[in-house]
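Part of the complex only, each chain left as placed.
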Amino acid sequence: MRPSGRAPDEMRSLSLLRGFSKHAEGSCLVKFGDTHVLCTASLETRAPHWLRDTGKGWVTAEYGMLPRSTHSRMDREAARGKQSGRTQEIQRLIGRSLRAIMELEGLGERQIRIDCDVLQADGGTRTAAISGGFVALVDCLRYMRDAGLIETLPIREPVAAVSCGLYKGNPVLDLDYDEDSAAETDANFVLTASGGIVEIQGTAEEAPFSEEQFLRLMRLARIGCDRIISEQKRVLGLK
Amino acid sequence: MRPSGRAPDEMRSLSLLRGFSKHAEGSCLVKFGDTHVLCTASLETRAPHWLRDTGKGWVTAEYGMLPRSTHSRMDREAARGKQSGRTQEIQRLIGRSLRAIMELEGLGERQIRIDCDVLQADGGTRTAAISGGFVALVDCLRYMRDAGLIETLPIREPVAAVSCGLYKGNPVLDLDYDEDSAAETDANFVLTASGGIVEIQGTAEEAPFSEEQFLRLMRLARIGCDRIISEQKRVLGLK
């Protein structure tokens, strides 16, 4: 029995709210239950220097948590003077995941920066950030198309992410904080609409897990990502 | 004529939403028009070391802006590795302003930390943060009272803040970004319900201003703070 009473393959309530931010070229407030992440997409007119004269653009991401987004207050990273290893790991993951479904040549020598700021945390912030970041990215690309900067959206297909884990020995989908902190194994999957795998991260928190267990988690992840992608398409009006 | 069409002594629409954050002991999403600041109050069981054995507590504040809360994206302070001078100046102001209406002896040797994070900026973020921070602070104190940590709320009276300025030569109340960036003089006032002055900061952006002009700004500030304090009392159910 899960603490929330959910079925093993049941996600939390899901919400993708476009246009939350007045200033950004694209934005999305994503909610996976009580996990709320504000994703904004900012268009920058220059690509990173290593892409100069390649005709290609770049998508990168930054991640942060408000100090009291968590149960106990965390130190503010700006005040401590550096980002934690966890923060850097997550923002690298978000950036890689979104680049994996982009045609970077189609962007021109520009950069889109996705900021994912956790307003409230209850497990799964990185997967929510990827899922909501995709929506912000699409809206930013539409802004660019409307401004005549590009002709077509240089996106191959939607991408989404979800966490799965072994909780009291059972595979469950979309862990909340209570489950996450007690799970024996925690895995994040980034999957595309067409069934491709973009990223897999599986970690044994206590004891090693088996290949069979891992495959059951992957099957749950497929269910979850399909559900998220379906919602992404709905709010974005994609076929 | 103001860009927004407001009368000189007219504030923007004002909203103080309590309990925005699930985890914090007190929280308030404050909106001064399109300026949105999330204020949380976190109770910490230890006072700063310099208060050890004094029986007194402390209230402090931290301030941050989401990178894309502004029209053009700002660098993330956590990524740059330090807080700007402006950020530090503002968080020191918020802390001083809230301490000025507290009885710190009544807090015991504890600290309340007020985090003010700007989700969207359109001028006046520091004054919104003080005004909303007061609401979060009161809710945190009520939490402490309900938990039996204190008997009465160690607060003397409400406090609020508002900006005024000379825009095209005319004194106006509660500047938005369009006015703020064009104002000749910009002043922030932190005032209490009983009419006391907690903090005044007046700055000539271009040419020096006169004492008479300054007094007209102070009169507008009184109108604005009375309006905010009235709303603070309403949402908090204070007489």
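Labels A and B are assigned to the chains in the order they are written; within every chain, residues are numbered from 1.
Going forward, a residue touches a chain if its C-beta (ideal position, glycine included) is under 8 Å from a C-beta of that chain, and two chains touch if they have at least 3 such contacts.
Source: prediction; values computed, not measured.
Undergrad: Wait, 2 copies are placed, so what's the full copy count for the complex?
TA: 6
As a convention for this text, only the chains that are shown with their structure count from here on.
Undergrad: What rotation angle, rounded to the nearest 5 degrees, superposes the C-alpha atoms of subunit A onto those of its identical copy subunit B?
TA: Copies differ by a rotation of 180 degrees.
Undergrad: As a quick test, compute the distance in whole Å between the mean CA positions of subunit A and subunit B.
TA: Averaging C-alpha atoms per chain gives centres 33 Å apart.
Undergrad: Under the stated contact criterion, what part of subunit B meets subunit A in this complex?
TA: So the residues of subunit B touching subunit A come out as 21-24, 27, 34, 38, 40, 42, 44, 62, 64, 66-71, 73, 76-79, 81-83, 87, 113, 115, 117, 119-120, 122.
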